[in-house]
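With one protein chain withheld, the remaining protein chains of the complex are depicted in position.
Each chain gets a letter, A and B, in the order it is written, and its residues are counted from 1.
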Amino acid sequence: MDKKLSHQNTSVLGLELSAFSYLDAPASVLRDIQVEVRPGTLTVISGHSGSGKSTLGFILAGLLPRYGMDQLSGAIVIDGTRIEFSSSSTPHIDIAQWAQHVGMLPQDAGHYLSGIRGTVAEELAFCLENDGVPRAQMHQRVAELAQRLRLGHLLKRHPQQLSGGQERIVALAALAISEPDVLVIDEPLAGLDQQAAKLVLEMAALLRAQGTALVILADSIRFWAQEADALWWLDEGTLKPHASELLGDHESAGAKPRRPAPSDSPLVLSMDSIRLSYPGSDKPAVPDLDLQLRSGECLGLSGANGSGKTTVLKAIAGLLRPASGTMSLTGTTGLLLQNSSDQLFERTVLREVSFGIPKKSSLHQRIAEVLAQLGLESYAQTHPYELPASARRLLALATVMVREPKILLLDEPTEGLDELGEAKLRAIIAAVLARGGAVILSTHDEEFMHSVAHRVHHMNQ
Amino acid sequence: MPRLPRLHPFTTLALAVAVVTMATAASIWWLSCAVLALCFLVSGWSGHLKKLAMLSGAMLLPTFLSLLLIHGLIARDASPAIAEWGPLRVTNHGLEVALALGLRTTVLVVVGLLCGLLIDKHQLVAAIDLSPVPPQIGYLLAATLFLLPQMAEKQRQIGEAQTLRRMGTGSGLAGWFQRVRLRAVPLVLGSMQDAQDRAVHLSARGFPAAGAHTRLRTVPDSSMQRGIRWTAVICAVLGPVVILALARLGGR
Partner (left out) sequence: MSSNLLLPEESSSQTLRRRLLAVAGTVILVATYLTLIITQPMGIVEGLGQGVALGTFAAYLVAAILLLLAVLPDLPVSTLTLIPVALALNIILGQFVGSVMVPLYLDSIGTVIVGFLAGRRAGAATGVLSTLVWSLFAPTVLPFAAGAALVGFLAGTAARFGALRRVYLAPVAGLVAGVLVGVVSSPVATFVYGGTSGVGTGAVVAAFRSMGDSLLSAVTKQALISDPGDKAVVFLIAALLVYALPKRLSGSFAFVRRYRVLGKHVSK
């Protein structure tokens, strides 16, 4: 392969990377990467959680290497200018100027939003405000942008009251207002339901239509494969062209035939005319629920946002007392919440999982077992906050599984998991069902739900 | 607050400062009471009466009690005592001092709280951003005000998640410490990591602005309000000086 980048003036961004390593980390995370981005193209880079996709994205956006901290050797060509990086000379990059050429939307769109503006219009104008653009011009540009990207209906909304998908498109628009040549987007569809994903895909199409090149970092290339101009696979720190066999693999992985639901096993959970409401609100979150669960059964809960799925799970776990109705439960429950990484607080993975388990207890042997089951043994001495996102979610699951709950309750378990993680999750669910337990699962991921659940209960609202 | 005319936040602040400094300097009980009455009237008009009363009451009750303890009970001046038990000595003068000091603090608290209730946070931040102070101040004020409820909510969620782990039921100091650790550490970890993640994107958007910066939001202002502000600031600074000088002359 030709090492030198072609200095065609059609390429808006080029990366020639020999090695990149973080501060205090001896091993280089990325090695020998060449990427060239032409105007209006769609480049997709996929890889497992922890493979370094986000790192690569940050490098393209000029946000890494941090001055005086990380080490990058190589060069970046941006809009005709070549900037060299080496261990002896690290240039001090003007991040704000770089962002005029290459913008980046991080995995959590909320990190990009300023959090200090009261309306979406002001949020969009934030970059311009910092540039000292006169007010009349700002109004005009915001109005133009909103029209072009079809955001007019969101302009007066409060940025912190937006849904996940809306937050992402507002952040994309805020990025687009400075009219960069390239936008790097990290996991644009993660955690979104179908409707929200559609919004983001439409926005991406609009952006490409006006000539912005997109570099998408995604775990799964399903939505992008057809339109991509370049498909890459990031593995062991270096880019390889995406093999089409892998495409086939992804599709067949989920299509396992479902076993029929067991109809004669004992009931583990029975809820009759359950009414759930939160203190302080007059409308009940769940007005009337009848639910039964048998041993060995996996139940899916489906419904729109706000239909009370999480509330039901919390009630079964004992966090919320039903206002009326009867609920009978046999065995212990374990609940994996959506923001499960919020509860992590120990210094190492091992300590986190062993938390609350006295040394003499019988559960002690489970700790090593659970870590092995979820593929976390190599991380045993790592700080939970230094784990890649997928591993962190699995760690939260490990803290639930170590107590061997009879009924496993999962709230959006696939969020944050990459494909390997999802496989581990399936294995865990199968294991729980095999030993006579039961699983209740609430998720946006229709495919996952249909491939795992025996039956689906629709929450009506 | 639909009925109050749209005052520039700085006008409200300037008037408040002027009122507090002059009332404190004058130290005439009926004047201070008149100021308090005016404040409660304004709060009633704008719909914040109950909140103002409750907040100021909660803050002032311990203060009054403390002052009564310090000055009311242990008066060491020469005036005749109302009651005496050992080291405790209650005099009229002592009680007067305690009440006067309490009234002084009350004016500060009530006027200050009223300001806080009347001023719209977004307008205040925009006014600060549009003024010559460094842009970091507006950001820090806004970020804190909007972050507080988010973090309180997060704290609640963490509490819920930790309840599920069925720990933190130990007794005694060790158990209490465990519970504190369970609630505090995840909040600190999560919010600090969050702060670090946000920083780089904020820089990428050009914050803090090196040169001139503007705001999309307009803060309604008028030359009359500017005049009022200047007058208020001058009164706040010179007023007490004049009042105290007059008092001293009158006292001689």
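Odds and ends about this structure:
Heads up, the rule we're going with is that a residue touches a chain if its C-beta (ideal position, glycine included) is under 8 Å from a C-beta of that chain, and two chains touch if they have at least 3 such contacts.
Just so it is clear, the model here is predicted, and its values are computed rather than measured.
When the full complex is examined, the chain removed from view is found to touch A, B. Annotation: of B:Ala34, B:Leu69, B:Ala212 or B:Leu238, B:Leu69 touches the absent chain (contact as defined above). Of the listed residues B:Cys33, B:Ala53 or B:Leu108, the one in contact with the hidden chain in the full complex is B:Leu108. If you put the hidden chain back, the residue from A:Ala19, A:Ile93, A:Ala323 or A:Val456 that touches it is A:Ile93. In the complete complex, the hidden chain is touched by one of B:Cys33, B:Leu49, B:Leu95 or B:Leu140, namely B:Leu140. Against the chain not displayed here, chain A makes contact via residues 22-24, 62, 66, 68-69, 78-83, 91-94, 97-98, 345, 347-348, 381-386. Where chain B meets the omitted chain, the residues involved are 21, 24-27, 55, 59, 62-63, 65-67, 69-71, 73-74, 76-77, 87-88, 97, 100-101, 104-105, 108-109, 111-113, 115-116, 133-134, 136-137, 139-141, 143-145, 147-148, 151-152, 155, 176, 180, 183-185, 187-189, 191-196, 198-200, 202-203, 207-208, 240, 244, 251.
Just so it is clear, only the chains that are shown with their structure count from here on.
One inter-chain figure worth recording: chain A and chain B are separated by 41 Å, centre to centre, where each centre is the mean of the chain's CA atoms. Against chain B, in their complex, chain A makes its touches with residues 58, 61, 63, 95-96, 98-99, 103-104, 106, 108, 111-112, 114-118, 121-122, 125-135, 138-139, 142, 160, 174, 314, 317, 319, 335, 337, 339-345, 355-356, 385, 399.
Every residue of chain B that touches chain A in the complex is listed here, in rising order: 122, 125, 129, 135, 138-139, 142-143, 146-147, 150, 154, 157-158, 160-167, 181-182, 185-186, 189-190, 193-194, 197-198, 200-209, 211-218.
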